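Heads up, one of the protein chains got dropped from this complex, but the rest are sitting where they should.
When the chains are written out, they are named A and B in that same order, and each has its own residue count from 1.
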Amino acid sequence: MATVVSGLTLGSLYAAMAVGLTIVYGVSHVFNFAHGHVAVLGAYVAWLVLGTGLGFGAGIVAGSAAAVAVMVVFGWGLYRLAIRRLLTRDGWQFATLLFTLGLAILMQYLLLQAFGPRVKSIPTFTDGSVLLWFGRVGIHQLIVLLLSVALIAAVGLFLQRTATGQAMRAVSLSVPGARIVGINVERIFAYTFAFAFAVTGLSGILLGSTVFMTPHIGWEWMIKGFIIITFGGLGRIQGAVVAAFFLGLVEAFVTLYAGSLWIWPAWLSLFVIALMVRPQGIMAGRAA
Amino acid sequence: MSAAARARSLLTPKTVGWTVVVALAAAFPYLGASRFALHLGMLVFIWAVVASYWNLLNGYAGILSLGNLGFFAMGAYLSAVMAIELDISPFITTVLAGIVAAVIVTVLLGLPVLRLRGIYIALLTLVFADALPSIISLTRQWTGGGVGLLGIPTFLPGLERWQGYYFALLFCVMAHVVLARIIHGRTGLAFVALRDSEDFAVAIGVDRFREGVKVFAISSFFTAMAGAVFAHTLGQLSPGMLAIDQFVMVISMWLLGGAGTLAGPVVGAALVTVGNEYLRVYGSLRLGVLGAAILLVVLFFPGGIVQLAGTVTAWFRRDSGGSASLQPPVTTGGPTAARGGDAAARART
Partner (left out) sequence: MLEVTELRGGYGDLVVLHDLSLSVGKGEIVALLGPNGHGKSTLLKAISGVHPATGGSILLDGEQLRGLPAHEIVERGIAYISEERDLFTEMTVFENLVLGAYGPRGRPHLDRNLQRAYELFPRLADRRSQRCATLSGGEARMVAIARGLMSGAEVLLVDEPSIGLSPALKRTVYEAIRHINDDLGITVLLVEQELEYALDLAARVYVLKHGRVLFERSAAEIESTEVREAYF
């Protein structure tokens, strides 16, 4: 049962991390190879703020706010300065893939220069644990689970209830349709990058507090995120969330029964199976 | 074609240029090159093959593979292990490794992946290359695992540096002659047709899937052989060759050199391999430089150095001769208004 809880926690973290990837892909059809590095950058920003001696409570709030601010500027700027130019090209898909690949490499280098290769982590919220009916569970784990779920719920509400969120969904469903009803598609792309990067940065903080971060772990997060959204159907948020919980549980049980060496083989074989069975996504049903 | 016409067609500025380059490369050891320079030259030749065949997939066929370094490592290890365990001549194992790797890659990756969207191809091939170090660890009784594999038989017992240099040069020239034939032959034309107008290409009987499988097989075959040549000239291997640094280096070779051109990857291989040696003292800065270079090239010079050079010479000469040999930059087709509807609709189905 404790394994189920840690599986759910992992799943919620992965879901929060993958949501940003799937939003950007769903709306702009840009696959962001630097997605994992964006999450890592968010975690490092919070880590920096936490290191200023604000104390944990104020530090984590200020750190999250700083991460969001940095990410909004980063996402928006990236779109305005680069992605926008690339999207007008004939080979835009190729160009954006290579561009974000280069970005990932550059970010990894810059993170390495700024923070060094040593493993770092965001301090846990609390070291305490509670006794539930099935055994002891770390309070930190529960808080992370709650926060991740809250983050995903907030994203869902934003997309369903706000005009900008609805416009993002509209663009993801039909770019010509969006143009016709008077949506400024370019601006929505820019908002999408800013919004998704902010969410991703926050998810990176949560990940950094539960696992750890290094300048190169972005690759792993990106590939996990990709596998999740493949399972869920590219661009579909609900599918991605379900897939993330499923894969989180798988990871927890694999770790328990087979050891952490088998985590990657498990992810990869599920991925290959998923592609063989249904390349359009296992959970692909209704769109987000 | 008459003999005279054939001779004339061989005497184009391009073929003359290539011949001069090869002749210079062949004369290099006699021009007082140091052992280290020969070593570098050898690496340039091997990486030029890898970069050129990577470019065949990406720059010409528009198939974004990120796994070519995996093909390379596969060929290197297969050939090395066969040579050690089965005591077969490295010349034979090199070809065998190329064939085995091509079959494995085509069946395992090419066939399933080419039916999928571009993004899946990119990530599945990346994941494939990513999984290889674990496979090398799991088979450590043959491959030596993370420690690496030493004492691989070389092409000749006690292979001298200059001999390795010539083996690599010979392999490089052969590989590029074949590549040029592919690009100017049916398969190359098929991809140009697909790139310019998919409808028309399909109408004249071009099958994207079949041509894709073909270039996947050819690309993995030569890339794996390059790996084998690497193994049998250096005599040692380590899974470090699959590290991100190496991946970035080879990608930047064809990308910076000029994707979709024949000369680009060769120029890029020389530049990146030599540049890497000079920047070695700066450690991880190399990674940052290459990352930034990729960003800038994709954004501002999608045709790479070769196109840039073409533009510059054309500027000076003010005639079309300078740029006549240039291929268009990387394109995967689709109308300019692609993002508006067509591509989005296509990508979504």
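As a convention for this text, a contact is a pair of C-beta atoms (placed from the backbone, for glycine too) under 8 Å apart; a residue touches a chain by one contact, two chains touch by 3 or more.
All of these numbers come straight from a predicted model, not from anything done at the bench.
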Can you tell me which of A:His35, A:Arg169 or A:Lys224 touches the chain that was removed from the display? A:Arg169
Touch with the omitted chain, as defined above, among A:Leu21, A:Ile183, A:Ala198 or A:Leu270: A:Ile183
Contact set of chain A toward the excluded chain (per top definition): 163, 166-167, 169-170, 173-174, 176-186, 286-287
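We adopt the following convention: only the chains that are shown with their structure count from here on.
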Distance between chain centroids, defined by C-alpha means - chain A, chain B (Å): 33
Chain A to chain B touching residues, read off their complex: 29, 31, 82, 85-95, 97-99, 101-110, 112-113, 174-176, 179, 216, 219, 223, 226, 230, 234, 264-265, 268, 271, 275-276, 279
Per the touch rule above, chain B residues touching chain A in the complex are 58, 62, 64, 66, 112, 115-116, 118-120, 122-124, 126-127, 130-131, 134, 244, 248, 251, 255, 284-285, 287-288, 290-295, 298-299, 302, 329-336, 338-341, 343-344, 347
